[in-house]
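Of the protein chains in this complex, all but one are displayed in their positions.
Going by the order they are written in, the chains are A, B and C; count residues from 1 in each one.
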Amino acid sequence: MSTINVVRAYGDTTGDGMVQISFTLPMPAGPKAEAAAAAFAAKMGLDPALVVHAKGIGPDFTFFVVYGRSSVVVDLDEIVVAEREYPLLTTKEINLEVKSRLKRRLVVVGGTVGTDAHTVGLDAILNVKGFAGEKGLEHYRELRVVNLGAQLDAVELVDRALRERADAILVSQVVTQRDAHVQHVQEVVTALRDRWPSDSGRHPMRPLLVVGGPRFDPGAAADLGVDRVFTRGTTPREVASYLVHALSRRRAA
Amino acid sequence: MSTINVVRAYGDTTGDGMVQISFTLPMPAGPKAEAAAAAFAAKMGLDPALVVHAKGIGPDFTFFVVYGRSSVVVDLDEIVVAEREYPLLTTKEINLEVKSRLKRRLVVVGGTVGTDAHTVGLDAILNVKGFAGEKGLEHYRELRVVNLGAQLDAVELVDRALRERADAILVSQVVTQRDAHVQHVQEVVTALRDRWPSDSGRHPMRPLLVVGGPRFDPGAAADLGVDRVFTRGTTPREVASYLVHALSRRRAA
Amino acid sequence: MSPPTRRLELDPRTVARARRLAARAAAPVIALARTSTTTSVERAVLRLAGLAGADAEGIPWVNRLVDAVRADVGLEHGVALPVWHALAVSEHDDLSTLAQKAAAGGVRFTLPSGTYERSAKTAARRDVARGIATIDRNRRSRQRLLARLGDPPKPWIYLIVATGDIYEDIPQAQAAARGGADIIAVIRSTGQSLLDYVPEGATRDGFAGTYATQENFRLMRTALDEVSREVGRYVRLTNYASGLCMPEIATLAGLERLDMMLNDCMYGIIFRDINPQRTFIDQRFSRQIHSRAGIIINTGEDNYLTTADAVDAAHTVIVSQLLNERFGLEAGLEDWQLGLGHAFEINPEVPEQFRLELAHAQLVRELFPNAPLKYMPPTKHMTGDVFFGYLLDAFFNLAGVMTEQSILLVGMMTEGIVTPFLSDRDLALENVRYVRSACAGLAEDFRPAPDGFIARRAEQVLAEAVDLLERICDESLFAAIAKGTFGVTKRPPDTGKGLDGVVTQAPGYYNPASVLLEGRDA
Partner (left out) sequence: MSPPTRRLELDPRTVARARRLAARAAAPVIALARTSTTTSVERAVLRLAGLAGADAEGIPWVNRLVDAVRADVGLEHGVALPVWHALAVSEHDDLSTLAQKAAAGGVRFTLPSGTYERSAKTAARRDVARGIATIDRNRRSRQRLLARLGDPPKPWIYLIVATGDIYEDIPQAQAAARGGADIIAVIRSTGQSLLDYVPEGATRDGFAGTYATQENFRLMRTALDEVSREVGRYVRLTNYASGLCMPEIATLAGLERLDMMLNDCMYGIIFRDINPQRTFIDQRFSRQIHSRAGIIINTGEDNYLTTADAVDAAHTVIVSQLLNERFGLEAGLEDWQLGLGHAFEINPEVPEQFRLELAHAQLVRELFPNAPLKYMPPTKHMTGDVFFGYLLDAFFNLAGVMTEQSILLVGMMTEGIVTPFLSDRDLALENVRYVRSACAGLAEDFRPAPDGFIARRAEQVLAEAVDLLERICDESLFAAIAKGTFGVTKRPPDTGKGLDGVVTQAPGYYNPASVLLEGRDA
């Protein structure tokens, strides 16, 4: 294969494949633990695997730092990047698009579902204040934003969206321990399905379901059963541009 | 297999398999690079692989930190540890052993070969001052230590050992970049072979060849063609105990 | 410990003025709290009297009983009179059988009067006194253990465990203690503070934290007593009171000899959308318990800086600390129990960031010289760059040492990623151990120029705090909270969770616990 399109890890020389790893094994420190750590690193593909640090944590655990050469080669031609599938529009363009296509203000209902009380991320997208120098969705003349805050019950969120005749539901999930974020999203998906049984031509149309949070897998929209996933560093304009794009595609369909 | 004897990495819950890795890829920062990093981590067996940090280093490189779950399981029954093959003796015992078996002082010639100028490690083993609270080999009444310092030519070292009728040659190698340590050890091995062609019953007997340094693979003695490898944290008493043990086994043979 | 060094020349008159203003702003709220009760306060009374356990659905008997009483006679007179009257007139000799019967709808509660009332009061007081006696006993054994095992020197190293599973928490807490932690805090499951009851038993199913239950408290305290003996110093245990069950959790903490409790007069309002009135009433009772139990409280001002900017909002931290101090003292806490919170949350890219942090930390230190300040590490600006995060935590530790903070909550390099790994905690301890040892006496060499950058910044923040307090006095604390003064989060007085649990005391309201805690029983 052409060497242009494959990459290896780079320590200080092209192709040296050097990587650093650290991990804890549930066993007491000592030669046996170090050998186990070396074996662990070897199984991760490091050869040679240099156990450069081993520290006992209490009587039952040992922490390791290992450096080594990884044979892993990534073929860049095989990398599929979640390219932005929509054009990034300016505030002006976004307002214009909404006006011309929807002929009314686009309604967004947002909140953090379940026990998750983190609102900073959602507020960064919704509030006028915005994020990274960009104003939030509230700032767009043609967007009506209903920010319900945190700790929402999924069903209540969906019902509220129904009442507000929302075009999109924005859900934020920041706590991911034990896949809390996935479970909470599932609750919303189910609630949506109850209200809009797949085949129903019910009006208003089912709102778009957009989820976001720092630890979502950007490619997981389909698996989650949502329309779009946004992850760390998202800016309000990206979200607004996406909404315009997705909704107009829908009407087209 | 019995769960008692296998271990996984431990983050904060038994069996969660969490590990941290960091590496650099020779490509500009961006979504493509992050996807490549995720793929890299996946190939190292992380699933899920969370790219938590990506930082461009100049226009051509990106550094990544990835957390993820490794499926690697290490079977402790398969771990062979380089157990100490000799008993750890006290200063007294060592002196006694030498006296009773050799009936003369045991001669040790030590140095750092080739371009390597690091002497602290070797001095830690040889000099009276010693290491980690243990006095060095010079301190043993029944040992005669010739410390030749650093940057020795392999052939000169071996000839000197011959002249001193040395029982053991101690070689330190600290610089390992581009396997410098391995090459330097090879030079000594070759020089020894020239003086003592394998089958020759020549007297004095071929001295033991003992190498040490922080980055040697403890299990590599055979491959290197040396009698013993010592690595990070070695103490003088371990070395002295080994010498007594190995030499008496030899005479026995 | 010896009084902290003064490094700023704060104007004592300004400081006194700030305290007067805080007292004035707090007064109406205190009045409200004195004349109201809540479902959770009443449930706490029953817990003190020994009512424990839950029904098949896991709803505690205290909830069942209080609900039954409320249905029949309301809570305006408190739960004690109707309950102990029922015990007296009926045949069920103990609270739990009464509760079960009541839950099944088999009891009609009435308000006693005359001699019935007097004997109900006596009986209630007698039973509740047992609970308080347990709290007193625990306080004494803490003193004994501190004397025998030794009380670690300040700053105390405070570490969090948060696996969600008490049986994973325990080994991690013990490892942390062996590694040098002086205080272990068991973070609660994300949802708990919104539950209007306290779960029962040992739990393994929390999200990003472990449920606060009496049994989990007991298990962890026992485990820490064990490791305390091993490491030869008393390792303190912390949990979280804030939430809809503040009074009850405070009570359970006293009953199981916890040593510190997160307990803030406004945290639940701002970060959990709990009704302001409910929170202010509950915090008062729970602090009366803490006061009796000799528990140190930790307040939550640090959290404001995660939603507000740490430079712009620095003065809101000071204002809140003065209010927490006021509410705390009024509830009977002493200075040594006021673990006021603040944090190292300025964006590391701000020029002179570290000196700004020193200015803030030193200001708090000098405003509250006798309080065991709880200093929180960077969180908001911790990213996935764990190396830089580890460095930032070291500078936090350094600021803590240089400004003589009392409690250092050591930061985790994975703050921006996951709840801490076992190894993160060990690395964090290595970090703080180095800073404390290598810089042991550095505070001696830290002498901000009298009119320099640090001194001027501290003065400015104090001045802004005084201005804000004045505005609060004019418009009322409730109005200020409604306007989003704290943590840029707006919370009107009549919204939020738990308002339905608030009850105004009727004349003749009787609460044996308050009577005993306030020493009105003489």
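As a convention for this text, a residue touches a chain if its C-beta (ideal position, glycine included) is under 8 Å from a C-beta of that chain, and two chains touch if they have at least 3 such contacts.
Treat the numbers as computed from the prediction; the structure is a model and nothing was measured.
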Chains on display which the left-out chain touches in the complete complex: A, B, C
Residue among C:Met413, C:Val502 or C:Leu517 touching the omitted chain: C:Met413
Of C:Leu358, C:Val502 or C:Val515, the one touching the omitted chain in the full complex: C:Leu358
Touching residues (missing chain, whole complex) on chain A: 10-14, 18, 20, 50-53, 55, 65, 67
Sites on chain B contacted by the missing partner chain, in the whole complex: 22-24, 55, 57-58, 60-61, 63, 114-117, 119-120, 149-151, 175-178, 180, 215
Chain C residues touching the omitted chain (full complex): 348-355, 358, 385-388, 390-392, 394-395, 413, 427, 430-431, 434, 437-442, 444-449, 452-454
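By our rule, only the chains that are shown with their structure count from here on.
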Whole-Å gap between the CA centroids of chain A and chain B: 45
Where chain C touches two or more other chains, by residue: 417-419, 421-422
Shared-contact residues (touching 2 or more other chains) in chain B: 10-11, 14, 18, 20, 50
